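Pasting a structure here, questions to come.
Left out: one protein chain. Kept in place: all the others.
As written, the chain order gives the labels A, B and C, with residue 1 at the start of each chain.
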Amino acid sequence: MKVIVDFTVVPVGTGLSLSPYVAEVERVLQRSGLHHVLHANGTNVEGEWDAVMAAIRTCHEALHAMGVVRIHTDIKLGTRSDREQSMADKVDSVNRRMATS
Amino acid sequence: MKVIVDFTVVPVGTGLSLSPYVAEVERVLQRSGLHHVLHANGTNVEGEWDAVMAAIRTCHEALHAMGVVRIHTDIKLGTRSDREQSMADKVDSVNRRMATS
Amino acid sequence: MKVIVDFTVVPVGTGLSLSPYVAEVERVLQRSGLHHVLHANGTNVEGEWDAVMAAIRTCHEALHAMGVVRIHTDIKLGTRSDREQSMADKVDSVNRRMATS
Partner (left out) sequence: MKVIVDFTVVPVGTGLSLSPYVAEVERVLQRSGLHHVLHANGTNVEGEWDAVMAAIRTCHEALHAMGVVRIHTDIKLGTRSDREQSMADKVDSVNRRMATS
């Protein structure tokens, strides 16, 4: 089952700068080989359900290994049974609507 | 790694009543044996990361099997490396603060 | 427009215990007069859109006033145009499904 995910990892009880932790999340995703796109409030990822969830788990393990004691994460995800859809398809679909309206 | 999760499953492209689908989510969780509590905007679950994530995946599979073509799910989750904390601990901790302030 | 909301306030850059901040959120909601229910991963609130959103804004202001420099908040919300539905209705509706299945 394919899944398209947006997730945001929020370390708790660290300093104010979260970018070292978001950078580590990016490194975990690069090593995972999953297609992912960073945006201002999280990271979009697509792939097989188990691979994507394993990558998010690895992010938690990597941040705990960096000394982050408590982590809050938000995940938004979508699956569909009718057809495969990529993250690029979703944005294209809206842009086509905007162009023709 | 233990995780405390809140998740909300939103079927897309069905009728307006979502309760048959939320009831199915509840049934999946009951069969999982995981401790879970339904609330007005989702379900709280706690357990080992892989068991909880497998249960959420099973919810998607069960709803697709009921004919739901597209599913949007939100997950909020927390892990901590210092100590185990249960869902009941979290609520108790706030209630103690309220009582003593 | 009525709204049913679940929200979670996550202070960033503080200590590990978040209960003092969640307790402050509870106090803000009590003063707001809005119907609200604390659960293990957030707080459910219902009311008029502007009143609920004003209360969440007041939570941010109150936590910044306590010295929290950075705050991450998740909100899940629902509106419907066909009829009024309360938080209790939503849970009852699922429980009725469970009882009759």
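A few notes on this one:
We adopt the following convention: a contact is a pair of C-beta atoms (placed from the backbone, for glycine too) under 8 Å apart; a residue touches a chain by one contact, two chains touch by 3 or more.
Just so you know, these numbers come straight off a predicted model, no measurement behind them.
Though it is not drawn, the left-out chain touches A, B, C in the full complex. Although one chain is hidden here, its contacts on chain C can still be listed: residues 1, 49-50, 53, 57, 60-61, 64, 68-82.
Counting over the whole complex, chain A has residues 4-6, 8, 16-17, 19-20, 22-23, 26-27, 37-42, 44, 46, 74, 76, 78, 80, 82, 87-88, 90-91, 93-98, 101 touching the chain that is not drawn.
Touching the omitted chain from chain B are residues 8, 10-16, 18, 69-70, 72, 74.
Heads up, the rule we're going with is that only the chains that are shown with their structure count from here on.
Separating the CA-averaged centres of chain A and chain C is a span of 25 Å.
For this pair, chain B with chain C, the centres built from the Cα atoms lie 17 Å apart.
We define each chain's centre as the mean of its Cα atoms; on that basis chain A and chain B are separated by 19 Å. Counting partner chains per residue, chain A shows two or more touched chains at residues 69-70, 72, 74.
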